[in-house]
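Step one of this worksheet: look at the structure below.
Shown here: the complex without one of its protein chains, the others still in place.
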Amino acid sequence: MSADLTELYQQVILDHNRRPRNRGKLPTANRVAHGDNPSCGDQCSVYLRLDGDRIAEISFDGSGCAISQASASLMTTQLKGKTSAQAQALYDQFHEIVTTGKEPEEISDIAAFAGVHTFPARIKCATLGWHAALNALKGDAVPATTESHTD
Amino acid sequence: MSADLTELYQQVILDHNRRPRNRGKLPTANRVAHGDNPSCGDQCSVYLRLDGDRIAEISFDGSGCAISQASASLMTTQLKGKTSAQAQALYDQFHEIVTTGKEPEEISDIAAFAGVHTFPARIKCATLGWHAALNALKGDAVPATTESHTD
Amino acid sequence: MPTWNNIRADFPILHQQVNGKPLVYLDNGATSQKPRAVIDALVHYYERDNSNVHRGLHALSMRATDAYEGARTRIATFLHAADPAEIIFTRGTTESINIVARSFATRLKAGDVILTTEMEHHSNLVPWQQAAKASGATLRYVSVLGANAEGGLDLAALDQLLTPQVKVFAFTHISNTLGTINPVAELCRRARAVGAITVIDAAQSVGHAPLDVQAIGCDYLAFSGHKMCGPTGIGVLYGRRALLEKLAPDETGGGMVVNVTYEGATWKPAPERFEAGTPNVAGAIGLGVACDYLDALDRAAIERHDHALARLAYEKLSTLPGIRLLGPTGERGGLVSFAFPDVHAHDVVTFADEDGVALRGGHHCNQPLMRKLGLTSTTRASFYVYNTAEEIDVLVASMRRTLKFFVG
Partner (left out) sequence: MPTWNNIRADFPILHQQVNGKPLVYLDNGATSQKPRAVIDALVHYYERDNSNVHRGLHALSMRATDAYEGARTRIATFLHAADPAEIIFTRGTTESINIVARSFATRLKAGDVILTTEMEHHSNLVPWQQAAKASGATLRYVSVLGANAEGGLDLAALDQLLTPQVKVFAFTHISNTLGTINPVAELCRRARAVGAITVIDAAQSVGHAPLDVQAIGCDYLAFSGHKMCGPTGIGVLYGRRALLEKLAPDETGGGMVVNVTYEGATWKPAPERFEAGTPNVAGAIGLGVACDYLDALDRAAIERHDHALARLAYEKLSTLPGIRLLGPTGERGGLVSFAFPDVHAHDVVTFADEDGVALRGGHHCNQPLMRKLGLTSTTRASFYVYNTAEEIDVLVASMRRTLKFFVG
């Protein structure tokens, strides 16, 4: 297997894909948002229980490739307990990683997604769950898509 | 000047173009039909006084290239006094001449149009007036065109 | 399986490596590759004859017009159409269907029914949804039978669906997702019996098998050049002349008018009436040459070749653990669509790409059918004249490797 592909499908990603964390509807959710990648058919719904400005609980549901599912799963583990501002900052860091491949200074599981940057067509898979989560935080009813033309 | 062009613009044609015969509206007409070549903008109206099945008087009016104008002019001189059947036969002969270049056995001015066949794009100019005349004979109200796709 | 001597030499694009492996192009359902003859025709046109058509009297313009109209005649022959005037050049299948659907949008009324099937490509589905919405007509679907859609269209239910209220029946010839070959002549016959106009989406069939619009008895037929060795940006709407003569124009502008005043305009007859503006001249000429190329190979032989490859792929793939194969178990068009329970199609396609194998993964513009089958995506391998049995072995090996990585 090529180095690129090994980088893309890291152990962390395969693990989250096989055993997704926080998967399923959240009965206590007070926010929900849905994301679509129309071309691939990837889908992701994110459920939040916001406690003030803080994410008290979070889950996701959906279908898609290993990258999108693992990313959504990992995201839920990362965002739980965070404020909106912290969530946005984490997303910015994640976006930097998947688009440039530059790993963050602190050690973090999200670094596993650095390999995505050599597969530009997959960036939208990696960010789908994050977009839905940020939309849910904003209370935005419009379905998220990571396929807007300028993304 | 090339042989082809000399053939196309024969003296007879130039003469009819410069001094068109039977040009203008026919006040006594009981049949009229209009022809268009939309792409070139050539136009031709043909006026008939039918006496029974016989063309008692005929005139034309219109604008277009030397070929279309001369052809309409010459046509009026040929069709005067003819029956519908004779007119159709003459047109068939004329069509044969302009599409194949084969001159008819009897000597006739319409042979002047034999040169048209080397300029296929001009066939529709040469036949415009004739089409209008045949339509007028049929009492057909639809404007003639020599540009229908299968012409 | 018919093969042609050295056919791959005709397709320059095939002779490259992708990710260090020889390219195995199995994405022909999306678009086909182009033979040298078609590429050369484009170059020749731009280097010798390029000019605007129809309105010119100079040498280049006459040559361009002759070549463009010659392509129209060539395509009429290719389809066994009665008349070249029945061939309207469009950008492709999607535009062709939109033209017909738009014309119905203004003519249908509440109570009328548009009938289509559950296996349509979005391009033969959404335009009819829009036509129904605009006109108040009702859209109905012929069901697809079987858990893996192996049963094809529910022809038994057709008599019930084909009421006299059905004004138009639009269906695909070959499903781009399932490989199902629909009995188009029969569908047309039954539609005609209730007075419904038939519209065939032939995107996956023209260029893959002999086709005779008069024998099929359809009213309209749509296809794309790019899926049959032709250039991009060119396609055809075939329409029966008697219908086209009554049809109002779709787009308007230069080239399709007889007389224009500041108050209004009158229209030329078909096909010009439906070709406003400068057409894709080079594209049409290239498509004509593609017809020559395919006829030289012999379309009956192409059909045998594609079907044999599809059968072979179906058999070999069916040995893979857990694989779910869609569509007919018997005779099928030149493609195979499948899913694995634990590996998503995009991961499959990414792995295959590493092996040089070009596949398509996703909903294949067929979301509602996917949903009905309980899937969100499949992987599709689709074949054409230059594909070989050896390439199917490469495909299957690549699938095995992928499964091993993800499932173990």
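Letters A, B and C name the chains as they come in the text, with residue numbers starting at 1 for each one.
Throughout what follows, a residue touches a chain if its C-beta (ideal position, glycine included) is under 8 Å from a C-beta of that chain, and two chains touch if they have at least 3 such contacts.
Computed from a prediction, not measured in an experiment: that's the story for all the values here.
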Handout entry: Visible contact partners (per top-of-document touch definition) of the missing chain
Key = A, B, C
Handout entry: Sole residue of C:R72, C:K167, C:H208 or C:H226 that reaches the chain not shown, by the stated touch rule
Key = C:H226
Exercise for the section: Could I get the residues of chain C that touch the absent chain, sorted low to high? Expected result: 12-13, 16, 18-19, 23, 25, 27, 30-31, 33-34, 38-39, 42-43, 46-52, 55-61, 91-95, 97-98, 118, 121-127, 129-130, 133, 141, 224, 226, 231-234, 251-255, 257, 259-265, 276-283, 346, 349-350, 352-353, 357-362, 365, 367-368, 371
Completion exercise
Residue list for chain A contacting the dropped chain reads 36, 38-39, 120-122, 143, 145, 147-150
Exercise for the section: Pick out the residues on chain B that sit against the missing chain. Expected result: 1-2, 4-5, 8-9, 14, 39-43, 63-67, 69, 119, 122, 125
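Following the convention adopted for this analysis, only the chains that are shown with their structure count from here on.
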Practice task
Tell me which chain's centre, taken as the mean of its C-alpha atoms, is farthest from chain C.
Solution key: B
Handout entry: Chain pair with more C-beta contacts, B-C versus A-C
Key = A-C
Completion exercise
Rounded to the nearest Å, the gap separating the Cα centres of chain A and chain B is 76
Practice task
Give, as an integer number of Å, the spacing between the C-alpha centres of chain C and chain A.
Solution key: 37
Exercise for the section: Can you check how far apart chain B and chain C are, centre to centre, with Cα atoms defining each centre and the answer in Å? Expected result: 46
Problem - Where chain C touches two or more other chains, by residue - result: none
Fill in the blank from the handout: Note: chain A residues in touch with at least two other chains are none
